[in-house]
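Handing you a structure now.
For this view, one protein chain was removed and the others were kept in their places.
After this line comes subunit A, so read on.
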Amino acid sequence: MSTNDDTTTAEAEQEPEPEGEPEQIPERDTLVETRRNAAKLFAGIAGSAAIGSFAVNGLVGVDSAAVKDTTTLTYETMYVSGTHLVDQEGNRVGLDAIPAGSGEMMTVFPEAEGGGALTAAGQTATLLIRFEQDQYAEPTNLDGVVEGYAAYSKVCTHAGCQVSQRDGQDLLCPCHQSVFDPLNGCEVVGGPAPRPLPQLPIGVTEEGDLLMATGHFEAPIGAGGGE
């Protein structure tokens, strides 16, 4: 390999350019040349198409082999009317879970069939928060608030982190500092989140001592919200 031997300019040292075709193509061959070039072009297109289709096939294979979401839960099916709220251990949440008017919050989940918490990789995590009943205002769904308890999805609508911090009485996502106001339907009051946290309408059971959902989430949960 030649490296340092260019004591003269690189141009001067280069091999002379390989000559083209030694004799000129006679004019009558122009048609042949054109046809040949056209054939080459089409062969090239066909070849790339073949390779491309193999590639696409391969990629589709990778894609279809991918195990998609193992659950079929959506924001509409994870809670339905009558689903009990449970804590991480699967214990049903009672009306005394949070002191009245304290503004404190806890993480709850939908009760799985046959008991236990449906944690589903965090997508079902729900914030239960308790202020005074008359502190809530529109656009909160006031019919979905009971005894000062309100429930919102815990999954941030920006990048899908868990809204696990507080900023005063507001809710704060630690990833990119989106701030939500739980007294006003979890509207975005700061940060990059595009939508409020979806509210979960809740009520009490017929016995009147346990919390349950009275419907599903009012909007898609998490980032995007297209699904």
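Convention: contacts are C-beta pairs under 8 Å (C-beta built on N, C-alpha and C of every residue); 3 or more make two chains touch, one makes a residue touch a chain; residues count from 1.
To be clear about the criterion, contacts and distances are computed from a predicted model.
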### Complex member absent from the view - protein name from UniProt, among "Cytochrome bc complex cytochrome b subunit", "Thiamine ABC transporter substrate binding subunit", "RsmB/NOP family class I SAM-dependent RNA methyltransferase" or "NADH dehydrogenase-like complex subunit M"
"Cytochrome bc complex cytochrome b subunit"
### Task
Write down which of A:Thr83, A:Thr140, A:Thr157 or A:Gln199 is the residue touching the left-out chain.
A:Thr157
### Query
In the complete assembly, which of A:Thr107, A:Gln135 or A:Thr205 touches the absent chain?
A:Thr107
### Message
Considering the whole complex, not just the chains shown, which residues of subunit A touch the missing one?
### Response
1-11, 59, 62-63, 66-71, 88, 107, 109, 119-123, 125, 154, 157-165, 167, 172-177, 179, 190-192, 194, 223-227
